[in-house]
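My questions will all concern the structure given below.
Here the complex is missing a single protein chain, while all its other protein chains stay put.
Labels for the chains are A and B, by order of writing; each one numbers its residues from 1.
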Amino acid sequence: MSGGHDYPHEPTGVETRKLGMWVFLSTEILFFGTLITTFLLFKGRDFPGIKLTDVYDIPFTSISSFILLMSSLTMVLAHNALENEDQEKTRVWLLATAMLGAIFLAGQIYEFTEFYHKGFELSTNIFSSTFYVLTGFHGLHVFIGVVFLIGLWAIGQRQQGLSLDGGMNLEFIALYWHFVDIVWIVLFTVVYLI
Amino acid sequence: MTKIIEPAKRTNIFRRPSSEYGFWSWVTTVDHKKIGIMYGYAAFFFLLIGGLEALVLRIQLAQPDNSFLSAAEYNAMFTMHGTTMVFLAIMPISAAFFNYLLPLQIGARDVAFPRLNALSFWLWVAGGLFLYSTFIFGTAGAPEGGYLAEEVGWLGNAPNGGWFGYQPNAGFKYSPGTAMDYWALGLQILGISSLVSAFNFIVTIINMRTKGMRFMRMPVFTWMTFAVAFLLAFSLPIIAIALFYVTFDRQFGTTFFLVEGGGDPVLWQHLFWLFGHPEVYILILPAFGIVSEILPTFSRKPLFGYAAIVFAGFGIAFIGFGVWAHHMFASAISPVAQAGFGLSTMVIAVPTGVKIFNWLGTIWGGKLNLKTPMLFALGFIGMFVIGGLSGVTHSIVPADTQQTDTYYIVAHFHYVLFGGAMFGIFGGLYYWFPKVWGRMYNETLGQIHFWTMMIGFNLTFGPMHWLGLQGQVRRTWVYAEETNLGFWNLIVSIGAFIIALSILIFMANWIYSRRKGEKAPFDPWDARTIEWTIPSPTPVWNFSKAPEVKALDDFWHAKYDEDEEGRAVRRDTADALLLQLEEEGLNPEEEIELPNPSYFPIILASGLPFFGYAVIYKSIPLALIGAVLLLVGSFGWAIEPLEEEFTTKEEEE
Partner (left out) sequence: MSADHKEHPTPKKYVQIAIVLGVLTALEVTLYYIEDLVGSFTDPLLIFLAVGKYIIVVGWFMHLRFENKMVNRFFAGGMILALVLFTIVMLERGMANFFFN
């Protein structure tokens, strides 16, 4: 961090890096807000051609949603293990989180290919466009999260292991990961269920 | 305090650069002052380009039925003029001020995330160069049978859909070339840059304040930076998504904004102005902050109603989110929305008025010292009031529908953004010149600059009010002789060249004073805020020890006391204090640790333009190059040692 040790830090008591992440997540709400607004706006309009309801598979998506939800649990367990300075457990839970995330991504790729084969393509109609851009943008977030998690796991292989105040901070990435999860909680309801 | 220096085990590959002078020290720097200076120079370079574009426009319009530019070239020029001035000139010059001054004003050693700060700068450079590469690689294209199909010179290879890129005009059907793709993707990169710096400034202000620097003791400029950072953080995501949609529409066959595919062109207008209106305040609030620093210093009075100015600033920022549709009164929005947004537009004049009265109250009864910064600050108030008054007329919907897309609007926003923002910025450039360079600017040249600019500015934009009311339409490359608009257009063009002259005077002053100017004392203006308690030019370590702040305008209170009638009386100890401060500032007692420079911000930033080109030309290899740069940048960033290798500054003579 900048500044010497003589310098006062964090008059608010929140770690600087964590505060930065929270500010970032607050603005992410606006990113997804714009996408969801567009989706809802066009959902109510007439459009020709095939609809999402014609192609989707609710049991499949429910299971992948559940998997992403559970990755939040493994993430928080990794955080907890690190707080108790249990490096071994931290790494296991981190890897588990990354794997669950990867499974969710694989599910999304499978789902997209299925939809494409059924004729629900990016430019089929205004609804399919919003669907792909919205869920794809979320998928990109999951992908970045998985890369971060694996990177963190790899750094954790070093002798000194992970710590809560290092550069690639676990808490920092955990916040991001949970946020990606809550976005999917909203998307699952808004896109698939309603 | 013991400091453990780890042996540099894994630093052989990811060794952090260590040069302090020369080219690489600038490329790899994470020092907020160097970044601020680079922002300043680069933004000024783009300001000159944007200014040249404006001059080209004015040459075309100096005569009726002129043929200096073709219609297509004219469209490209006004689009690039607007885009450049907003995203590549005023925003980054404000960013230069934020970078240089923010840590100094809150008594910090640097911003919260120095490397992210460097990343913002390089991303901004990457975005600017990407956008301007359209002149080399881009094509304007022409819709079939349109009048734009005539021959287009290289000037016409630029985006031509207007700086707000209205759809479907900026879509692939009416702008078939690649130029609008350069625009959409270039703005995307610039947006990421601003977003990153917004996080950085918010966290810096919250978490890096020095001892005793409570929120309500922060200088007003810092407060306005805070407000701007919020506006950026919450408005840029919206335009980012909207620009994604544009890129998808143009490249991948979607129809988000195209009626023929069930899309909604007015949705683009909403998303653009949801960002665009806060953007207006992003451009003007830094100038508000600068002026609020200059006026009390040169009036030798405290700022009148500090709390009111701060809250009015946040009021403007907040209400600024709720007025966007007044840019769309002529579009297909419902009458209910027109009424509502007309009302909110009137409301936002209130906090702005509060500020104006506070500034007037500050000057009132003060001992005015009419140095160049003060002249610009006073000019700012006058010009901004004119711009504000013509602005609030737009809240009357029927009047607005008359004025929309005429030169009246052009006059209005130039009074606000040039007479307002740029005057404030010039004032700030003169005000902090001694702090940055350790030399004084030339006062005579400064005064000449002010007066030529003032005259040129009013000659240029004043007549535009009546040209607009007479019906001259904005963004049209010719007007007929019979309209009798020729005389005032000629005056306007002459005014534009007078502004150009004033800029040349400014540059001459700058170049001369940088080398030959008088040596500046560290407190030349008898100023009030703590950035003036340190030597000029600012030492790399800023403050030799963390300052402790006991009051608002702390430095002033250290120098002055009040007599029974409330007049400021210089303390006997003031001179001794100044000597002591200079001595301490130049000779830090403790070892000072500064963040080390890094290669990775520029590597990471250089990856993004490749993605831009990859999308435009559907090229996988280019995307791979971008991905590699991004990966190397971000992993190097994560792995490079942080605190083990701090530069240790020894005491200097």
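Quick note on the criterion: a contact is a pair of C-beta atoms (placed from the backbone, for glycine too) under 8 Å apart; a residue touches a chain by one contact, two chains touch by 3 or more.
Remember, it's a predicted structure, so these values are computed and weren't measured experimentally.
Enquirer: Considering the complete complex, identify which of B:Ala142, B:Ile206, B:Leu258 or B:Val436 is in touch with the unshown chain.
Expert: B:Ile206
Enquirer: Just name the one of B:Ala325, B:Ala421, B:Leu485 or B:Ala527 that touches the chain not displayed here.
Expert: B:Ala325
Enquirer: Please output the residues of subunit B touching the missing chain, sorted low to high.
Expert: 206, 234, 264, 266-267, 270, 274, 321-322, 325, 332-337
Enquirer: If you put the missing chain back, which residues of subunit A would it touch?
Expert: Its contact residues with the unshown chain are 12-14, 18-19, 22-23, 25-27, 29-30, 33-34, 36-37, 40-41, 58-59, 62, 65-66, 69-70, 72-73, 75-77, 80, 83, 174-175, 178-179, 181-182, 185-186, 188-190, 192-194.
The rule is short, and it goes like this: only the chains that are shown with their structure count from here on.
Enquirer: With centres defined as the mean C-alpha position, give me the subunit A-subunit B separation in Å.
Expert: That pair's centroid distance is 33 Å.
Enquirer: State the interface residues of subunit A toward subunit B in the complex, per the touch definition above.
Expert: Its residues touching subunit B are 1-12, 14, 16, 19-20, 23-24, 26-28, 30-31, 33-35, 38, 41-42, 45-48, 122-123, 125-126, 129-130, 133, 137, 151, 155, 166-168.
Enquirer: State the interface residues of subunit B toward subunit A in the complex, per the touch definition above.
Expert: Listed in rising order, the residues are 1, 3, 108-114, 195, 198-200, 202-203, 206-211, 213, 233-238, 240-242, 244-245, 248, 252-256, 261-264, 267, 271, 545-546, 590-595, 635, 638-639, 642-643.
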